[in-house]
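What follows is a single structure, written as structure tokens, with notes after it.
The complex appears here without one of its protein chains, the remainder shown in place.
So that you can tell them apart, the chains are marked A, B and C in the order they are listed, and the count of residues begins at 1 in each.
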Amino acid sequence: MAMKRIGLFVCHCGRNIAGTVDVERVVKEISKREDVAFATHYIFMCSQPGQQLIEDSIKKYNLDGVVVANCSPTLHERTMRNAAARAGLNPYRVEIANIREWAAWPHEDNPEAATRVAIRIVNATIEKLKANASLHPLEVPVKKRALVVGGGVAGMQAALDLADAGIETVVVEKEPSLGGNMIRLSETFPTLDCPQCILTPKMNDVGGHPNIKLYTYSEVEEVDGYLGNFKVKIKRKSPFIDWNKCTGCGECAKVCPTTLPSDFDLKMATRKATHIPFEQAVPFKYTITYNGVPPCNAACPLHLNAQGYVAAAKAGRFDRSIDVVWERLPFAGIAGRICTHPCESACSRGAIDKPVGIREVKRFVADWAVKNDRKYILHVKGEKEKSVAIIGAGAAGLIAAHDLREMGYKVTVYDKLPVIGGMLAVGIPPYRLPQEVIDYEVQPLIDASVEFVLNYEVNEKNFEEIRKKYDAVILAIGTHKERHLGIPGEEKAMHALELLKKANLGEDVDLKGKKVVVIGGGNSAVDAARTALRFGGDVTIAYRRTRNEMPAIPEEIVDAEEEGVKFKFLVSPAEILDGKIKLEKMKLGEKDASGRRKPIPTGEYEMMDADVVVLAVGELPDASWAEKLGINVERNRIKVNEFMQTSLQNVFAAGDAVTGAWDWVHAAAYGRWAAKNVAHYLEGEEMEKVQIEMSSNLRGYKELAYPAKRHETKKLGMEERRTTFKEFNLGYTEEDVVDEAKRCLGCGGCAKCGLCVEVCESKAIDLHMQDWYVEEEVGAIIVATGFEVMPPEAFPELGGKYPDVLNALQFERLLAPAGPTEGIPRRPSDGKIPKAIAFVHCVGSRDPQNGVPYCSRICCMYTIKQAMLVKHARPDIAVYDFYIDIRSNGKGYEEFYHRAKEEYGVNFIRGKVSKVYKVGDRYRVQGVDTLTGRIVEVDVDMVVLATAAKGSSSVKELAKKLRIPYDEWGWLKETHLKLKPLETPVGGVFIAGAAQFVKDITDSVSQGSGAAAKAMALLSKPELEKEPLLARVDPEICAGCGRCKDQCAYGAISIDPVRHVAVVNEALCEGCGACSANCPTTAIQVVNFKKGQIIRAVDVLAEVF
Amino acid sequence: MGKKVMFYPGCTLKGVAKNLEDSTVESARVLGYDLVELPGWTCCGAVYGLAQDSVKFTIANVRNLIKAQNFGKEIGDNRLLAVCSMCYNNLKRAHIDVMKNRDKLKTLDLFMDEEANYEGNINVMHYLQFLKNDVGMDKVAEMVKKPLKGLKVAPYYGCLLLRPDEVAIDDREDPHILEELFEILGAEVVDYPLKNECCGSYHTVDKKEIVGERTYKLVSVAKGMGADVIATSCPLCFFNLDKRQEIAKQKHSEFEHMPIVYFTQLMAIAFGLTSQDVLHFDKHYISPEEVLQKWL
Amino acid sequence: MTENEMLKKFIRDGFEKGVKEAVMARSETKDSYTYALITKKEDVDKLTPIAPVMQWNGADILRRITKLKKSERKLLAILRPCESRTYKELVKFNQINPENIIVLTYDCPGTVHARNYKYEPTESEKLIEEMKSGKISNKVRESCRVCEYPTPIKGVGDIGLGIVNTTEPVFFSLSDKGKEFLAGMGISEGERDDSSWVKLHRDNREKWLKEERITGGRKGLEEFLSSCLNCHNCKDMCPICFCKECFFEDHSVFDYESNKFYNWADDKDGIRLPTDKSLFHVGRLIHMGTSCIGCGLCQQACPMDIPLYRLFGIVGNDLQKVFNYKPGVNDDIPPVMDFREDELHEFEGLFGGEE
Partner (left out) sequence: MKYTITKDPHEDERVQKIIEISGQNIFSCYQCGRCSSGCPMAEFMDVLPNQVFMFLQEGDVDTLLNAKTPWICAACFTCTVRCPVGLDLAAVMEAIRELQLRKNYDYVDPYKVEDREELPPIAMVSNFRKFTP
């Protein structure tokens, strides 16, 4: 019921209010109200006597509501409510009228206005108060456990304090080890303690504390729940090593061939893909860095682990390398010779100089295996009853046969040729791919009882028979029919396939001294030309576009040219005559669908001598017989669905017969998919859609790209090349292959070559390990995620792109005794010890235009410290310190500065540097001395930039999960900068250390302890009181539209599926009112902020003066 | 006939910088564009007024923009190309200034009652931006006939292409657009740290010695980095770096001369346009002929 | 066969093939057409699926059927295009459960104002004839003449019936559900070009948006609404106004002591009473403006013939543009349910942006 006996207490707040607002008049005006029983004013309502006045008056005048007109409710609402409670009045019958911030201060120069505004505010507050309900705090149970996010010094301190107080604490750290930024530092100001010495005991304590559960290499994935009852889902990133088994022996790192820039050393050093970040790491367990599928593996239609076999080859472990190839492909020698290597086209190294010779590495290890008598063995995984016929022993057919046999099916391969290999055998000339290689690599299939039926042509007569005999059939019949041009005299020409087939089957074709013109620009044109050359011809390739548009492999074109094949571009055959060919001249037009420029006929002709014309204008599948049997054929190609299945149920197809003439690797890839789906089909499982393409946006570690040219392979002597069909490419030598492999930029991180698995005695390494998740229930959360510093690259004018211009954290690593240079600063560019170093303060800090507006607080001190340490390590190094102001506001800090100046001989120059540039081998620092008013230039060998600090880059994501606010620089926002620096607006979530704002170690540790104390206070109670000012739903009015649900930042609202109305989870609700503002019918409202109350208050406030 | 695009040459190109004008127009022609001179253009004013209450520096430029507006409708294109850095800077700033500050535009309209009002849709572009964004560097690469292989070029932007921020054609501290162009032309690019430093500008009129000192520093650093030529786009930078070497040499006997060229001249040469009608080497104080002999 | 007969055959076939168990479509009454729900094949003759008037928004009916629990039978609902968009919009607001419902919609010739129909009935066949000849009938309501989407849209509803620019009406699917349904019926999907019919409306709409805009600020609005009786009919007919109890029905909110009224009258040289009349319309605009699908039923419902669609339709159109939201057309989240950190910067600051 509306209140009738309200009391008003106007506070003077010293002169803050009474100096402007006429408090007596306020009291007098309000006293006129019928519903006000008592009104008074007092100098400090928040003082003991002030509170007593309220208590006494409540009792004396039997007040049923109280308005205190004073300052912001964030300051004294609780004080006043407690006073009322002591007097027996429900505390929620007390409201604050903020006449200080709203009336007195803004109208300081106009006391009349201030007084009238104050009266109005009080009136409005009374209107609001009148309908207030008496409320009682909610009680929420508490989970007596805590979570600390961040394993830096602040987080560790918080965790240890909590754990020591008997509270079970979960620590989540995203890096593999505890330590944070502090463990990277060389020494600490102003005491020059070594952080390794003072921090490692703490790290070990955290690692071994019975009350601490440590999750490193982990991230908070999801946070649910509320104050006292949080549910946290934690992602444990896969280290690919079972840490329960890892002994930290380091054998894996010794053999790991993959070197990456060290993230712990901020790229100042390198490390192996499997690593422990630093010697004192806790836990002392190895972690394998895997970034994902590298571009080479992704680009390979068969998804061979290219980075893997290259990595093993780099280590000289060719046995391992061939094993990596064999994991996905038994035909290493074939692939190593004739693959069109999409892997190399995708190789990140290509953007720097030339791609790594991936194919030749594979070729080398394949040959190595032959020489060293290591054979591929096809292991049949459990014999199955069902049988499959494969028509065609080419690229697609062979791999399908292999895969299906491996799965246990009985496989028979039919081919009309007398040899195994299809186009590999008869379409690719022997000087590129000798038949012995094919036979050698097919032998394991034969050994595993794959049956080959050669000289057997499948056609409309016998196909049905085969189809009945086997459970499934794969058509991999390739493209053995010749395309025709339809020009006069075409019958006089020879087809490329015919020529190649003869060469392959050892027949002789006499072309000695004859002029041979090969028409076409694809691989078969080049093959035919080089074959004709070997038969003694004088060969010219005539192509209708230019060299740039030739679809043949570029290396092969070069090889052909070396051997003496001539080229004629922009001509198209018009007629073949005896001994001559008539060619039409072409010109290039716009680009066509394939991205190549189209040839356009010019109408001009020329004649060319040609004893023999070889047409290499494309091949087609010969699928006419299949069409007759009811298999869908389109544009001469066998039509399949997305599972490689033809229109006949148990008939699948793959390879060139499906795609049109393409290359070995694509034929093989489709063949593999056909085999996979045949197996699914035979087992009655759901088939998988063919997915050949895969993308990878990894681009490797550019800093690893030391200058190294791509190695060329050894070739046969030119005379033999021109006249014989001996294999002309001899591959890499053993030294070359290792050097070539070293050019790899390691895009994927760990290459999964498996060398480490071999040496791990405790069998801890599992390269297939996946990320996993754990759930923890906690009552409080402390966020201590720390800070980052801006990279030097952000400041090109200060030379940030030069290797010897570092940021301070990178320089710390160079100063660290256990760092990459053992504490002696050396230039990253050449390893020389510098003669002079310049330090630049305030890089990006105090610079709202180009960086951040604030002072980064620690830079002055650490720069002075670094300057001192340089002098300490090498007194002969000159140090120039360019500063604007030295801010040394800590215990012992100013004294520290003076020591640097007086004892160590550091040169301090007051003025900001504007430019740093390279002059010869050194760096010219262009600065100013604002004190003498002179421009100062100095040449140094290294520059250290004290770049601005920002919040940890991942903190925004975390803050969103925790629903706590942050600013644009990534600092978490505290509830009150002065009085609640550790609290956040979300109950039970605290912040500590540099996550709030950059701070030094002293302050971080203090805050860690402070936040722990806050959490302890919270967790010490069995149950928590919660403010009852929460949203409530009137189910009679609620239409269940869900607008409120989508607005709730706390996830407190759900829609009851049965009653179809919104429901509020009181434990989660924070009473912010966003739901209420968005409800069209006001069905959801915050208690004591109901629509009538607000409207009444607004009515008063909006009245005209 | 190529596609027509409006071109604002500016006064300097008509006289002492004929080498810039002709190499620009001819190189564009190779790329399939016809740079049509804006009819009736007037002086850009060379420097832009910095006083808040000054409108006089804006008038001439807005007049030019209005002319472009009219002519642009005729040829159906709203791009106005400038190649002289000063012209680009002034036209662009005037455009931005009046678009931000409509009151100023209204005041200007009062000064120019004989003309249509400026509607604000002229796209003022520097020739380099045009090459990069509209023509495409691919297209430029396609037209290279004589790659400048072995020529070491120090790209020099000066001030007006990069500052103030609102008119910058690239990152003001570490621009790369010239570098990209020269690499495509086949030249070897020198990482020239002073590429965005001032040449001394208009002080060349009354304080030659200062400009001589600037030239000394800019040229000798480029020389020290192994450059054969410095390439620029601004006729004033060109004059200062070229002609004022005389003073630099007088003051510093160890100073070594270096030829200065316009980036468009290098483009023309790479495109195979080596006629003196295009290159006008007679306009250079230090002749680049010897250095460029290989490609001429 | 007329389109209506064709649809009836479609319904009958549907019952026979067992692809559905109930149908909701319009049925003729004495002076108008209302929605009917049938569950038996024999009742099909009672239906006139394409009716010349639209008394009620069919999506609003579906809301009543499915709000508490999903439809227990397979229901085919034949809706006008505007109703199908309402349907989609109400699904987003949790007001309709689309499970088990198949919505069929068609190229719409528009509808006659319910009152006009009562005194001068028109057959839908006539309207369809005019549509086929490429003319918007002058009899149809204002909102129909300026309809933005007078034909079925992919993704809105399940089945479309194409009438314009085709010799025989064609069925086509708008969703996977519809595709399956048509396949179950054994009907092969057809195609037709509706662009000229749509363009005709869009051109009208462009003109209308410019010409019928209410001007003159608050005063203009007061004048526009001056004959309003505060009957709230517009709200009752609005399908987007799905609240159980309207904020403005709670009169206690606007109850004041007499002195309050006198003080206001003193201050403002007299006040209009009741005080919440324009507030009601403005309040409603705020609540439904972003979701107004343009059925125009507010205008038809007004006993005082206030062209209310010019208020709700035009303001709604502008509002939807601000948020780049098209109600009922695609799966975008309604702006009132979507929180974006980065939007509407032009309205920031005391006076809305810097310039």
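Definition applied: a contact is a pair of C-beta atoms (placed from the backbone, for glycine too) under 8 Å apart; a residue touches a chain by one contact, two chains touch by 3 or more.
Not measured: the values here are computed from a predicted model.
The chain not displayed here makes contact, within the full complex, with A, B. Remark: the omitted chain is touched by one listed residue; of B:P39, B:G150 or B:P164 this is B:P164.
Contact with the chain not shown here comes from a single listed residue; of A:N889, A:S914 or A:S1020, that residue is A:S914. The missing chain, though absent from the display, is touched by one residue of B:V62, B:C84, B:A222 or B:L292; that residue is B:C84.
Panel shows subunit A; residues 797, 842, 846-851, 884, 910-915, 926-928, 930, 933-936 of it touch the chain omitted from the view. The omitted chain makes contact with subunit B at the following residues, 10-12, 15-17, 43, 45-47, 49-53, 57, 84, 86, 159, 163-165, 172, 196-198, 200-208, 210, 213-214, 235-236, 239, 243.
Methods note: only the chains that are shown with their structure count from here on.
Inter-chain spacing, taken between the CA centroids of subunit A and subunit C, is 46 Å.
For subunit C, no residue reaches two or more other chains under the stated contact definition.
Among all residues of subunit A, none touch two or more other chains. Interface residues of subunit A, counted against subunit B in their complex, comprise 795-797, 801, 915, 917-920. Every residue of subunit A that touches subunit C in the complex is listed here, in rising order: 1036-1043, 1046-1047, 1055, 1060, 1078, 1080-1083, 1091-1092, 1095, 1099, 1103-1104. Of all residues in subunit B, only 171, 173-174, 191, 193-194, 221, 224 touch subunit A in the complex they form.
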